[in-house]
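The complex appears here without one of its protein chains, the remainder shown in place.
Entry: chain A
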Amino acid sequence: MKIPHQRLKPRAPRLPMSFRLRSIQTIITATFAGMTVLVVILVSIMLYNKFSKTAEENAYLNIQQIIEQVNYHLELYVKGMQDIYAVVEQQIDQTPDVGSGVLREQLTTLLHTREDLVSVALFTPEGRLVLDIPNAEMRRNTKLTEQSWYESAREEPQKLSFSPPHIQNLYKGQYKWVVSLSRMIEYRDQGKVKRGILLVDVNFRTIDELSRKVSLGKQGYAYIIDELGNIVYHPQQQLIYAGLKYENLEPVFDYAYGSYIDKSTGVPRYITIRTVQPIGWKIVGVAFPDEIVTTKQDLNQFIFWFLVVVITAVVLLAVFISAKISQPLRHLERSVQSVGQGDFSTPIYVSGAYEVVQLSKRFNFMLHRIRQLMDQIIHEQEAKRKSELDVLQSQINPHFLYNTLNSVIRLAEKGKKEEVVTTISSLSKFFRISLSKGKTIITVEEELEHVRHYLIIQKIRYKHKFNYEIQCDEAARSCKTLKLILQPIVENAIYHGIEKMPDEGWISISAAVQGERLVLTVTDNGLGMTPQVMDQILSGSHRSGSGSGVGVKNVNERIRLCYGKPYGLHFASELEEGTSVTITLPAESDHAEELERGIS
């Protein structure tokens, strides 16, 4: 893990912030934009499909409805024509003589009420004119017996036949496009019942206009064919006759009602068919689905621009939002970087989102603690150095040496040879242990030896004003301790407890291991101390001028610096009863070396 990280590191700073692929801003921008774009695209596709399908269905439905409407109108129209035919037929039937003026008048009136009624005529089955309304001059060369209305009336006498639209060439005047209704009927000519063909011609214009108005899309149209496939109406009739256009009529005959897609002409066409009852004409609507595709293309274009706008907006938004989020983090990162470079004093930037603010606050708090701890360490190091200097100084305390040597002189003058030897040799050993090759940690045994020599000297000096006892557990003997911790306490006991008391003093020193702890006790039966004095001693303000130089306070501090807070001195004292000082240290015998290092 570590190695690739280190390899990446020198390259990273060369990239500008915004191009770092792993930066929060890039990740947020890409994810946010990507997700939104994906969603928008999916939604667009779905909407497009739905819209285009609906558009298509609507278009087809619309076409069907239009054709349905045309069909409805045509059926209505055909019904009207049939009714007229029935009226004409009835009037002829009721008249005893077809040549009567009354009938002619009635039919003329009827003709005037319906403007699309062109003419009414009655022919003998041989084609001779019996009756015609209006009474216009007939043309020559009409060839009426060859015309479809005549033929169908002869072939199917009972059926009212509708001819395809044709030019009426019977009467002089205009040539009109008409649809002919014809049937074989019976009429009375001067009482005699005869058979004849009744022809009612109706103007084709109404149907033509109705069909012409049908527009299915921009290019769609409708056409009408009769039962036999003759064209009744077609907007491009002449092109079809000229063979330039072609309508695929085969499938049309299969349908009476329905819709299908015809692809026979290359371009797909949507065909809708309805049949006009009862005459069997078929209305065929022709629409071009590619016009609907045009609608789809419009939709396509709309969706394209919609996507472009949305995606642009989303990307901008994503950049903005990610910048908003990552900016404080980047500030924080920069601050932390400066901390990493060793600047603990400037508090870091606090603003932005809640989380970032919290993070910054915690970080600031941490920074503060670090600063505190660093100050503390500096302070402690200074204290340690100072106390060590004190110890060093105490190792060669000139005041103690001067006092001791004075006593030796006095003893020598008195000729107390033995005591002089004892004092000198104790002094010598006292100093040897004091120095102990510069070590700060020694065994309890050595420490006790050191304090014993001190007591020997002091006892001679104070002319046996006190007695002492030193006890040591076997377990404690080899334990390690800071050196010169007992001597200041014993010195304190002598100066403050025993020196001024009238009776003989007693000092008891013991060392024992209690569980994890090494406990050293110095007990005297001296004057005792007030709590105030005890506090003063511990705070270092009370100091005996003739002491060995290392204060009780110094002892306590050294122990705490070396071993920590739980260890140190404890005073128990009562006036006139004596004082007991307990020194608590960790019971260690093996880690002397390590401790040595820790101190220095």
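Please note the rule applied: a residue touches a chain if its C-beta (ideal position, glycine included) is under 8 Å from a C-beta of that chain, and two chains touch if they have at least 3 such contacts; residues count from 1.
Following the convention adopted for this analysis, contacts and distances are computed from a predicted model.
Novice: So one subunit is absent here. Using its UniProt record, which name fits best from "Cytochrome C", "tRNA N6-adenosine threonylcarbamoyltransferase", "Ribose transport system substrate-binding protein" or "ABC transporter permease subunit"?
Specialist: Going by its UniProt entry, the chain not pictured is "Ribose transport system substrate-binding protein".
Novice: Out of A:Val102, A:Val267 or A:Leu575, which touches the unshown chain?
Specialist: From the options A:Val102, A:Val267 or A:Leu575, the contact with the absent chain belongs to A:Val267.
Novice: Considering the whole complex, which of A:His73, A:Arg114, A:His166 or A:Arg517 touches the chain not shown?
Specialist: Missing-chain contact among the listed residues: A:His166.
Novice: If the hidden chain were put back, which of A:Ile24, A:Val87, A:Leu307 or A:Leu401 would touch it?
Specialist: Counting the whole complex, the residue in contact with the absent chain is A:Leu307.
Novice: At which residues does chain A meet the chain that is not included here?
Specialist: 21, 26-27, 30, 34, 37-38, 41, 44-45, 139-143, 146-147, 164-167, 169, 172, 174-177, 204-205, 208, 217-219, 230-231, 235-239, 241-242, 244, 267, 288, 290-291, 293-294, 296-297, 300-301, 303-304, 307, 311
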